[in-house]
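Heads up, one of the protein chains got dropped from this complex, but the rest are sitting where they should.
Should a chain be cited, it is by its letter among A, B and C, assigned in written order, with residues numbered from 1 in that chain.
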């Protein structure tokens, strides 16, 4: 049994980790932490888990966690994560960090969009945990920068076609839409039911911090600097993320080549589902699952490629992918603990 | 391995049975049927299950089913069920029927609200599958009338206090609310998004057919005829059912006695969660689970008892309870296949 | 032109008053106040009104308001209202108070559920502004206690049948449901989209402060003390309130007498719509309007009366009724400013 701890288990991604890990057959969930709720029962915050999860939050104490766990999931805001990770790594734990703190190889890019990095010396050892792409590096890693939800939904459909040179990377536009759980558990004007219901809107236009994260991975892959346009939008629903990605095809490339490319990239990868022609991703079909559904079309009028994806922002976009990373790190089958049968509706 | 078949697997309750049974460790799902979709893949109707459920619908053929399965779940409209059940029973299968056809012991009551019964001779052998109340009879049964969703949500909180004589059964009023999945998969004016969204409304006031079902079980329990007032309402959400039940307490009875009574009735029953004082059921906390959450209060001004419950209408109100019945029928632990960790949100 | 001011115009009821009053042909909206947003434009909080409402919030200053307005609407929390009302009245303004501070004639009942009353000497002059019932007193009043949303939805269907002796007032149970805007503009755990969506739940069971308000008016009407059971519930929608009210009919009373009674009570009252037999109120049909739709049935099994109503909690349950009260106070036609054609969906 792997002993696991979740730091910041009161947030939505943390709570989702608690859900997945407590149902994981090879994991014992030994500690959950929360500064705000230390001493309280998990189910006092998430009563759905009453009688199922019998754990109290403890404080975010590095030493206690180090003794209790082999793997630790940091579900903290960025900056808080990099404050805790070094001590946990030094104590021999494997760390899966859900913040942005270890997602960048380029320290300057991180610092331009977040803040000064307090343990930049750890960045080289961190692996970007987009499992279907960087799975081999994940297997040997002790520190994972778990991808952002938007980057996951954009990079999975995009990276193989960029790598294969099927599109012109200078033309990429990602129009992305997220359910409200992506805004977190904080009660704000943004998350008030009456402001979300019957509302659809873009936000942080031209300025979301997932842009440089996506760009770094695309640039690595393209072998040259890639800048994209990325616009996030808020959808009146709890879970789910859908991305519609536009790019100009390289000369002579057609839809069949896109299919071949994606099929080759994701052959045998259980969490990526490539849809048949004429079917497109729907967030309802991936709700509560670790799937990323991918569809596409070549626009007949302009010849542009339209790549479409859907994930559950809290699962494949956060906690599910984090557990998938843990599975790969410790040598388990990738799907264990993540293979519940999806709800039909 | 138990071989199971789901008849009418295209409807919502049937699809939910497919979900639960395909994740059940002791079950092999061998056949799913649908008149309308025979020959089509299950995931053509429920694409969420793509790559997970690799079954095609077959026609509702009694002989084929009899050969393929040990237990059959009939997720059909009433009338259709009683047309199929006898042959399946004669072939030695155990039958869990989700329609109303085998829920009544009183043939006249059934016929007054539904239609003439075509195999009333089977009614005596049918057990009303409200597991926490009739579990012992379920264990020896080969034909289960799986309770309606409203009756489940009303009877679980109510039967113990009626049996214990804590309330006056002549005063019972059940004000119940259901999500839209209770109306089924049919596209109608009732289920159109634009008619449901921002709409809350009662329906079938004074005339819903779950009334006599509830009354028969209450009467059995009270030892005298009981008539209740029951009003269903439609809530703009997909899953969930909440019931608020009012009754006059017997002289001298207080809230503590209600707690003792319910605790005694449901001690060791894993799917009933009795909430602490001052906490009340919320459909969000039971979504996707087989739980029935129960809370209550004594109204300080009038001394009336208010019993409150919440279930997922498709799980404890339909498919989950059906599988729970199967578990009891074949001697499995009650919870097997139904113990996924709930979603925190 | 009547000069009107809205105090507390940043809250939902206040903002709805701004909407209605700025479209009112006989009103000039001269001042809107907000402690929190003084100096800011109204449309910085409610951008839907951009280019339409060109007013800045000012501070809640009694003197300024007194000079600017003939009628003032207090859309403040209780306690704050009674701190402002006396000075405004003394300055000769008419006051419509949307808090609970002037709804009770019985000071002790108010103080038992709220706090000590700081100007109880004003209570005798205050009129309870349920327009269809107390319209004559409203016409001569200078201080209105505008009814709560739940009391409006419960009293309109109930008062006539209580007054006519058609039901036993000791048996009244009101099961009521509200959209989220009733919880106000504050961002809290209760109003977070992810906690409301797919959630239906009771709250404040046996303890909501609208109970004594309803009871006082019923008692006045019945000529004896009446206690009721009242349970509020939260519905995942923005606007709307539906009440299902149960009571035992007096001997010999039938549904036709209920219709006659209600028709007589509301003849010529434009905002009460009595539905035909077999049709029941739906919040969608009153959204954005000042209507109260009322339906009913006699439960065939128990002979109980079921009264059903629907209102928009922010209009007939708050701002709309407040303007209706103003119309009556100043001698305008009751419907002026409140007669926009409803949205079909």
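One rule holds in what follows: a contact is a pair of C-beta atoms (placed from the backbone, for glycine too) under 8 Å apart; a residue touches a chain by one contact, two chains touch by 3 or more.
For clarity, every value in this text was computed on a predicted model and none was experimentally measured.
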{"item": "Contact set of the excluded chain (shown chains only)", "value": "A, B, C"}
{"item": "Touch with the omitted chain, as defined above, among A:235, A:314 or A:341", "value": "A:235"}
{"item": "Option from B:35, B:67 or B:192 whose C-beta touches the chain left out", "value": "B:192"}
{"item": "For subunit A, the residues touching the chain missing from this view", "value": "173, 175, 177, 179, 194-195, 197-203, 205-207, 211, 215, 227-229, 231, 233, 235-240, 242, 244, 246, 280-284, 287, 295, 297-302, 304, 306, 308, 310, 345"}
{"item": "Absent-chain interface as seen on subunit B, which is shown", "value": "12, 180-181, 185, 187-189, 191-194, 196-198, 236-238"}
{"item": "Positions on subunit C contacted by the hidden chain, ascending", "value": "12, 15-16, 18-20, 22-23, 46-53, 181, 198, 238, 270, 273, 279, 282, 284-289, 340-345"}
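Here is the rule we go by: only the chains that are shown with their structure count from here on.
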{"item": "Superposition rotation for subunit A onto subunit C, Cα-based, multiple of 5°", "value": "180"}
{"item": "Numbering shared by both copies at the subunit C-subunit B contact, with half separating same from different", "value": "same"}
{"item": "Interchain centroid distance [CA atoms averaged], subunit A/subunit B, Å", "value": "37"}
{"item": "Approximate Å spacing (C-alpha centroids) for the pair subunit A, subunit C", "value": "46"}
{"item": "Residue numbers of subunit B (touch at least two other chains)", "value": "198, 238-239, 282, 284, 287, 345"}
